[in-house]
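Just one protein chain is left out here, and the rest sit where they should.
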Amino acid sequence: MMTSLYGAILFLLWLLLSGHYDPLLMGLGIASVGLTVYLAHRMDIFDHESFPVQLTSRLPAFLVFILREIVKSNIDVLKRILSRDPNAVSPRLEEFPLPQKTDLGRVIYANAITLTPGTVSVELTKDSVIVHALAKDIADDLFTGEMARAIPDKVVEP
Amino acid sequence: MDLLIDISLLTFLAVTAIGIIRITNLFAVIMLFAIFSFLSATLFMTMDAVDVALTEAAVGAGISTVLMLATLALNKDHNEKQPDKNRHWLPLAVVLTTGAVLVYGTLDLPDFGDPASAPQTHVAPHYIEKAIEETGVPNIVTAVLASYRGFDTLGEVVVIFTAGIAVLLLLGGRREDPLDDGAKDKRVPQNLVLRIVSKIVIPVIMLFALYVQFHGDYGPGGGFQAGVIMSAAIILYSLVFGLGAAERIIPKSVLMFLTSLGVLIFAGVGIASLFLGGNYLNYSVLASSQVAGQHIGILLVELGVGITVFAVMLTIFFAFAGRERS
Amino acid sequence: MVLDILSWVCLVAGGLVGVVGAVGIHRFPDFFSRQHATGTTDTLCALLILLGLGLQAGLSLAAFKVALIFLFLFITSPAATHALASAAVHSGLDPKRGRTDSEGQS
Partner (left out) sequence: MYAVAIVAILVTLSLALARALMGPTVFDRIAAINMFGTKTVLLIAVFSFLTGRLDLLDMALVYAMINFISVVAVLRLFSHKDFHSPAENNVISVKVRRRWF
């Protein structure tokens, strides 16, 4: 069931890449999708992590949130780059709790931290994430946990 | 605009080359080589040689980088060496003389894009004017490569095939069975982020490689590029999940089979056209109409190229990466 | 017409963000802080430029490819940045600490 859905999405990707819809290329597309799915199965990389169907419902809200964060923090970092104030940049390395229980949730959280400038996730341990922050107030912002709450396990589990 | 891009890219190219000479950290040098390839590929692109650019990007920046890193891994000594303070005048003289001779040689070359030069007046006009009509393939490069000059391309594929065999003979010798670390592979690798991101990305890269394989008729791409991109996907898998895991996905025996299969498909198409009454590798006789025959022939031949390139690239990578450090 | 203007704005803004980000990798004091300038302003720069291109392309396969490029960068770029930072920490590279970081490191 999941395999066929995955195949269908890959085939859609093929159609959008291809732009040629004659029977020959459609047939080759189906064969290619088949080969890809077969290899993915052999690699054992085909599971709820690589193909997160369960994301769908909460994903749009999360994407809007993360895009807003990216724009906001980008502007902040750009200001710091151009700022003459020596205290604009005072880097630090801090460890924050990692509330997500699933691997996918942790990775999304870590990537969200990295995507928003000013913070880069450096290391994931069992229950914490080590973050390099560009300044104290940026680290304080992360500490409020707004980002962590935006990615609860509910996003990744059905 | 083109001029500005060309000048900037060439400047970057020269600066990168100087950087490669000056920097002593080999990791950084290899990464600069990748940049060098990207820049050359972009220059090819501005000169409208898109197929070449794609190959350069995939082979030069992708596979070569990985192979150079693998070679570096084989050497114990990772330390940066201080450059030798002695001046070596003889090598310098040799390099300068060779360079001067080469530059002198270019003086006799026709200007870039000169319509009166020999290559432009010989068979090229025929290819350019007749390719679509005769082969039904919009991408002239593919038509020339796979059909008009099919025999040359067969030779190239055999060269790649030979390279694969040679690497196997030199490096593929006995070593510890990679299956031994099977138990180790099952553990969660340290870098969770890379693992999950690779899981998502690898199937997309594989599908994209197959797309490049089968759309060489219409746009940049074809067997060479597709084979390289496909092997890059497997290489990414082995980088993240361990070499043993990758060798279990595509066992050596299968790789050797694929290496030969590609060449056999290519040569087989030639023989089939002989049997059907045409010349060797003249695909026109493969189907009822000339264009249809050409289409089938080119498709099969490109597939053969792709399979062999894929298998040989992976063979070489496995042979390099699998060596014990000596 | 409105779309055109919007797309030009996106392209120019994207270019600007890229340049300032690149200035950042020269102004920031150490590797870790430069990561904020490279890996991350990359995303906004890529987002704006590709959005600008996408608006030019309209609803077409080209727009889809542009979106695919963005999606690919969006997924892989933070992973690469994270891996790089992680490798740096593991190799023992110690980040520079800011002046206001003096209130006790445990």
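For clarity, chains are labelled A, B and C in written order, and residue numbers in each chain start from 1.
To be clear about the criterion, contacts are C-beta pairs under 8 Å (C-beta built on N, C-alpha and C of every residue); 3 or more make two chains touch, one makes a residue touch a chain.
Quick caveat: nothing in here was measured; it's all calculated off a predicted structure.
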**Complete:** subunit B residues touching the chain left out here are 1, 4-5, 8, 12, 15-16, 19, 22-23, 25, 27-28, 30-32, 34-35, 38-39, 41-42, 45-46, 50, 53-54, 57-58, 61-62, 65-66, 69-70, 72-73, 78, 178, 181, 184-185, 187, 189-191, 194, 198, 201, 205, 208, 212, 218-221, 225, 229, 232, 235-236, 238-244, 321-322, 325
**Asked** In terms of residues, what is the contact footprint of the unshown chain on subunit C?
**Response** 8, 11-12, 14-16, 18-19, 21-23, 25-26, 31, 34-35, 38-39, 42, 45-46, 49-50, 52-53, 56-57, 62, 65-66, 68-69, 72-73, 76-77, 79-81, 83-84, 87-95, 101, 104-106
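Methods note: only the chains that are shown with their structure count from here on.
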**Item:** Interface with more contacting C-beta pairs, comparing A-C to A-B
**Value:** A-C
**Complete:** Per the C-alpha means, the centres of subunit B and subunit C lie apart by a whole-Å value of 30
**Message:** On a C-alpha centroid basis, what's the spacing between subunit A and subunit B, in Å?
**Reply:** 31
**Prompt:** Of all residues in subunit C, which are in touch with two or more distinct other chains?
**Reply:** 75, 78-79, 82, 86
**Prompt:** Tell me, which residues of subunit B touch at least two other chains?
**Reply:** 193, 197, 200, 204
**Asked** Taking the complex as given, what residues does subunit B use to touch subunit C?
**Response** 191, 193-194, 197, 200-201, 204
**Complete:** Counting only contacts in the complex, subunit A reaches subunit C at residues 13, 16-17, 19, 67, 70-71, 73-74, 77-78, 81-82, 86-87, 89-93, 110-111, 114-123, 130, 132, 134-136
**Request:** Could you please specify the touching residues of subunit B with respect to subunit A in the complex?
**Result:** 192-193, 196-200, 202-204, 206-208, 210-211, 213-215, 218, 237, 241, 245, 249
